[in-house]
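One protein chain omitted, others in place.
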Amino acid sequence: MATAVVEPGERETYLNREYGIKSWLLTVDHKRIALLYLAGITFFFFIGGFFALLIRLELLTPAGDLVQADTYNKLFTMHGQVMIFFFLIPAVPAVLGNFLIPIMIGAKDLAFPRINLLSWYLYIIAGALMLYTILAGGVDTGWTFYVPLSTEFLKTNVITAAVAVFISGFSSIFTGLNFIVTIHRMRAPGMTWNRLPLFVWAHYATSIIQVLGTPVVAIAIVLVALERLFHLGIFNPTLGGDPLLFQHLFWFYSHPAVYIMIVPGMGIVSEVVCCFSRKRIFGYQAMAMALLGIAVVGFLVWAHHMFVAGISVYAALIFSLLSYFVAVPSAIKVFNWTSTMYKGSITYQTPMLYAFGFIGLFTIGGLTGLFLAALGIDIHVTDTYFVVAHFHYIMVGGMVMAYMAGMHFWWPKISGRMYPEGWGRLAALIVFIGFNLTFFPQFILGYMGMPRRYWDYSRAPEFQILNVLSTAGATILAVGYLLPMVYFLWSMRYGKPAPDNPWNAAGLEWTIPSPPSTFNFDEQPVVTWEAYNYDEIKGEVPVAQ
Amino acid sequence: MHNSPAATATHEAHQNPAHLHHFATAQQQKDAASLGMWLFLVTEVMFFGGMFCAYLVYRYWYFGDFGAASKSLAIELGAVNTAVLICSSLTVAMAVRCAQVGKQKAMVVYLLLTIALGLAFLGIKGIEYREKFVQHHVPGQASFHLDEHIPGHPDTPVNQQHAQVYFSLYFAMTGMHALHMIIGVGLFAFLTYQAWKGAYSPEYYTPVENAVLYWHFVDIVWIYLFPLLYLIDRHP
Amino acid sequence: MLQNMPFWPARASAAANNVDALFIFLVVVSGLMTALIFTMVVYFAVRYRRQAGRRAEQIDGSHALEITWSVIPFCVFMVFFAWGAVIYFRQRTPPQDSAEVYTVAKQWMWKFEHMEGQREINELHVPVGRDVKMIMTSQDVIHSFFVPAFRIKQDVLPGRYTVTWFHATKPGTYHLFCAEYCGTSHSGMVGSVVVMEPKDYEAWLTGGGNQPLAVTGERLFSELGCITCHRSDTPGRGPNLVGVFGKPVMLEDGRTLTADENYLRESIVDPSAKIVRGFKPIMPTFQGQISDEQLNALVAYVKSLGPSQSMPTGGKSMAAAPTETQ
Partner (left out) sequence: MSEHISSVKLYVGIWLALLAGTSLTVFAAFVDLGPFNTIVALSIATIKAILVVLFFMHVKYAHEKMTKLVIVTAIFFLFILLALSMADYGTRLWS
């Protein structure tokens, strides 16, 4: 592959340096790998979204009339597995984190570029296996793989789904490992821990969870597969095992996994709020420590998913208490973001609109988490639509909002083109309205007692009206997500060329050209400033046209 | 802790062919590889940790049955295997030392010795596994039967199901450990070939060093597996 | 008042009042917090929008404020925790003299058996004003017993008993759902709980003509030969079971535990697991030889062997209880 394909007069960037399939599939450039991830993640987001739409359509009427019960069970299982393991967990770290962390700390690449590529290949292999599982008839364990249903009773493709999740787990572990080493070892001169952008801190916290938590779910999933294949008795009550042990091992990872999904989003929102308020973050150290606090305390609360599962009363009390501890750093973050806006000079570009959405929806999601941590309430609302609404407020309202904020914020840097601002704002508004219409009714449904994972609720037709609202919201939400997909693709060709720093933002990534060259920096940068030094940046955010 | 390694960028970079462009110095690259390896070992600790958690729970529940099932293991073979692994830990440590002082040939010899010891361990493990099949101590099979009594209670026969849980854990834990051994032997085979070709020098031996860290970790897992699986309630 | 609110679930148990009270408290407090955040975001966004000639004022932060908005929420959270814990603890500890219903869940139905011997499928009849304890197990996968109108939910596990209880306060028919995903017809594993006035319940009971569960258990007790070792008159090879339920049992390995339903169950299916001090582990296992229903009957019988009575009376039935209405 020749390298000299850059036309005379055109600047060489990571995008035009080489062309051809091979130059992408064998790349070790963190920016190109980020784009490879972007392609995979977008693909799986729409697959998972398609399943979600089918679920919502089925629930439009109380009777199970659109699809069969088996099909419905597969739909919600695969919606969960695809969205969690192939979209939510990798999305921000593997796309935006991969692209930005080396640049933000002033490095040429991640510490282990080839392991970074290996992570992507593992992700793709796992994704292919997941697709095979879907095409070969699907799997209906629920994304949680609860035993003994998954080990002894179901006839579907449990093993391939389990292997897919296992492999995607290792992709996630290697990404996290790479980030930790990079942040420790590759910082530019002068880039002290106290000068790191919060985006980097957030990924550092996330990586800790990935490295410590993921192996435990990996072994739990391996044991499920072994038990299914060889009828071991580790989780099987008729052979002396305890099914709750699986739940413990599963949630030891899968609760912290929620923070793998949301914490990088918190990093994005910190960057965006500062930039569009033209302000330093309020309480930098508290924000950084809150991220680490969430990562660590997040490991102490897992059994709050098991309050009615038959665990000991005393364990339930401990886990409920600890669950409230993890709410404190989250509260600090929300208040500090809000305070960052105080006396700022605020503009309402698309990323900021998404950040507003994030703060509001994450607040609601977080506060309803307090309902679930309250033991007495949890008895009633766990395993109902209340839980479904709660975690969608965190994951879709929180994480996806932040992801969209980040995509719009850094799209000029990634692609070298501006997205159309007007369309961007419209899409943000549609997403916000669609989201709330979809998921707010589900809180009420949950308190009314509608259990989750129900295909047919004809015994309780009183649930219908709220389900109709929810389905209506889901279609609006779908439009809101398709729109950016269209105009991002459009902008790659027709968008205005982006300046190096379209937002007049602080941070090393805005000091280099858009799109960056392959090694990011022509010469080793030396950092002499604090993060978010908006007092030293002269201009305001350029007004959109 | 501000110790930004890139700050010390000097012309010593690029004198080593294995030095990668995105590291400012060879030392930075070495430190990165070492930290990366240790983090990987952390994931391994948690991976085995899941099984140790299962072991802890069931040992607490089925204390006597675990003791009885443990008695059916061949303690001699377990002890010999422990010694074999400890010897291999010495040989890999010596291999690194040889790399450090530039003794190429001795390094190859020590690596080969390690491979031999690793294979010996796997062979002995294989004999033990075979015994389990012969004696019908394999969980999940209809023919499973363990003829033991609870230690200290000569007239209480072992509960067959609880014994199966023990053997499930035994096979899962030692099996996963053996899998790590096989990967390790493969790694060392590759490293021996590289070392024989002269790829490592006192300036650059990171792959050897990291593979050796991995091997020591596998050794430590066994150091715990041996008493936990073989040595419960052995006393008469 | 709440009863007539749209989208509010029926409230038909004593626990429901407590749960609703805490829920409303949480809604109010978190509603206030949400309103505070929203107001601040919107107010700042408008008040501090970009204006010509004004630059942002840099503020580094304030430890005092940060401590304020960590400590105050934390104290509020502790109230949530304590209140929730009290409700939970009460829900996990059934009152002593509850009536009992043995429940077997399987894919995809609920089977109930009353102390009087009435059996029901997917429908549970209970009187108003009586504590009812559900003693539940599953034949296959994990299910969950969920009655929204009572605000109770408890997973039902294979291989052991889990317990929940309620005190119905209002006659009517309420939903019963399986809340833990259990396979293809999970959403078909639904039924109803019929709460009746004591008089009506009495009438419903006499309709069947079944024999009480403990009597069934007693018959099994002699049919299976349990009675040859577990004697109440002379010392036998097995422990005397009269009055054993609810009492501490000293085990051979030195532990002491309380003989609850799970202990009795385990002692039948896995007798060697916990040997009573002074006895030999000679009892054969009954695992796979008796059904979950028979197991329930045996447990009910052993429980009925109170210290003062030699005959099974099916004591803790709903009908025999004082019929207070509230």
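Per-chain numbering from 1; labels A, B and C assigned in written order.
Here is the rule we go by: a residue touches a chain if its C-beta (ideal position, glycine included) is under 8 Å from a C-beta of that chain, and two chains touch if they have at least 3 such contacts.
The model shown is predicted, which means the values in this text are computed figures rather than measured ones.
Undergrad: Which listed residue (B:S89, B:T114, B:T174 or B:T192) would be found touching the missing chain in the intact complex?
TA: B:S89
Undergrad: Among A:L60, A:L300, A:L483 or A:I537, exactly one should touch the missing chain; which is it?
TA: Checking each option in A:L60, A:L300, A:L483 or A:I537, the one touching the absent chain turns out to be A:L300.
Undergrad: Go through chain B and note every residue touching the omitted chain.
TA: Touch set of chain B with respect to the missing chain: 1, 3, 30-31, 34-35, 38-39, 41-42, 45-46, 49-50, 52-53, 56-57, 60-61, 75, 79, 82-83, 86-87, 89-90, 92-94, 96-97, 100-101, 209, 213, 216, 219-220, 223-224, 226-228, 230-236.
Undergrad: For chain A, which positions touch the chain that isn't shown here?
TA: 184, 212, 216, 244-245, 248, 252, 299-300, 302-303, 311-315, 318-319
Everything that follows uses one rule, which is that only the chains that are shown with their structure count from here on.
Undergrad: Quick check for you: compute each chain's CA centroid and the global CA centroid, then name the chain with the smallest gap between them.
TA: Most central by this criterion: A.
Undergrad: When the centre of a chain is set as the mean of its C-alpha atoms, what distance in Å lies between chain B and chain C?
TA: Computed from C-alpha means, the inter-chain centre distance equals 46 Å.
Undergrad: By the touch rule stated above, which residues of chain B touch at least two different other chains?
TA: 62, 159, 161-162
Undergrad: What residues of chain A sit close enough to touch chain B in their complex?
TA: Its residues touching chain B are 106-109, 111-113, 115, 173, 177-178, 180-182, 184-193, 211-216, 218-220, 222-223, 226, 230-234, 239-242, 245, 248-249, 252, 519, 524.
Undergrad: Residue numbers of chain B touching chain A in their complex, please.
TA: Interface residues on chain B, with respect to chain A: 1-2, 4-7, 9, 20-24, 28, 31-32, 35-36, 39-40, 42-51, 53-54, 57-58, 61-62, 139-140, 159, 161-162, 164-165, 168-169, 171-172, 176.
Undergrad: Report the residues of chain A in contact with chain C in the complex, numbered from low to high.
TA: 64, 69-70, 73, 140, 142, 146, 148-149, 152-154, 237-238, 243-244, 277-286, 307-310, 313, 316-317, 320-321, 324, 327-328, 331-332, 334-336, 338-339, 341-348, 356, 359-360, 363-364, 367-368, 370-371, 373-380, 382-384, 444, 447-449, 451-457, 459-460, 466, 534-535, 540-541
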